[in-house]
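Omission of a single protein chain aside, the complex is shown with its protein chains in their original locations.
Let's look at chain A:
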């Protein structure tokens, strides 16, 4: 088993267990998608659709964490992206114009990318610690979103094509799932087909050695925060399109913490270095599934936070070699005599 598969094993097992619990309590319909009105539905598809914004943010966060950084401002950037698009749309005379919707989306994305790049500049060029640099925007960002919306909650007409971003479907698959999947593939290609992924891991794993090896770590850092801001803005757009409104105060609240959680569940260490986009994806689906599971097993929704904490705890334990050694020891074979274990011998040679 290679290193990647090993890292993914525990999160996958946890997800499978969660899905199994849901199937036991609510039947096989939980996982099998239904088709009504030419679009996929059903409990699991809904979980995926709902998780799309979190996945976008968590993917960006994964790259940032790989560089030893963190981005606390993603929730605020989510709100800014949503506010810009919704406000532009309601300010126009014809909310159904496709051109308007496109430019609203484009402007929101450009602004959020610039905000992300700003975070990166503060970290890379001004040498401010990531947690501090992004904390500034985490606090100020929601204020900026409020200024954009004038303190109101702009409501987009249901007829506007903008809402399709959150509610629509393409080839029966909900659009948010499409977007999240495309971004996942794009980031995977961007990092693993080019050398970006390796250089990121190098910068996160040992910044000084990377500098001496001649890596442009500042440029790479800015790029990564930019991508993270862009992902957060896109997540905000999907969230706002789904609700049909942008709430500067509550939109995307605490999403930065869920995103960090998903990254950690997925096997990327907060210390930087190796990162796992696929692991993060599984982490996001675990978090999404968990919310349904709590309801399905009959717990009240107040259990949500506690249950989340327990899952994180279990995953963290399973990923710790010390714990695994201790926990799995009783199950391990005693060192066999050479005669009875020829296979083991062969492997060691």
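Everything below uses one rule, namely that a contact is a pair of C-beta atoms (placed from the backbone, for glycine too) under 8 Å apart; a residue touches a chain by one contact, two chains touch by 3 or more; residues count from 1.
In the analysis below, contacts and distances are computed from a predicted model.
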Candidate names "Electron transfer flavoprotein subunit alpha", "Septum site-determining protein MinD", "Ferredoxin family protein" or "Sugar ABC transporter ATP-binding protein"; UniProt protein name, chain not shown: "Sugar ABC transporter ATP-binding protein"
Contact with the hidden chain (one of A:98, A:213, A:270 or A:309): A:213
Touch criterion as defined above, residue of A:198, A:257 or A:309 at the omitted chain: A:198
Contact set of chain A toward the excluded chain (per top definition): 193-196, 198-199, 201-202, 205-206, 208-216, 220, 273-274, 325, 335, 347-349
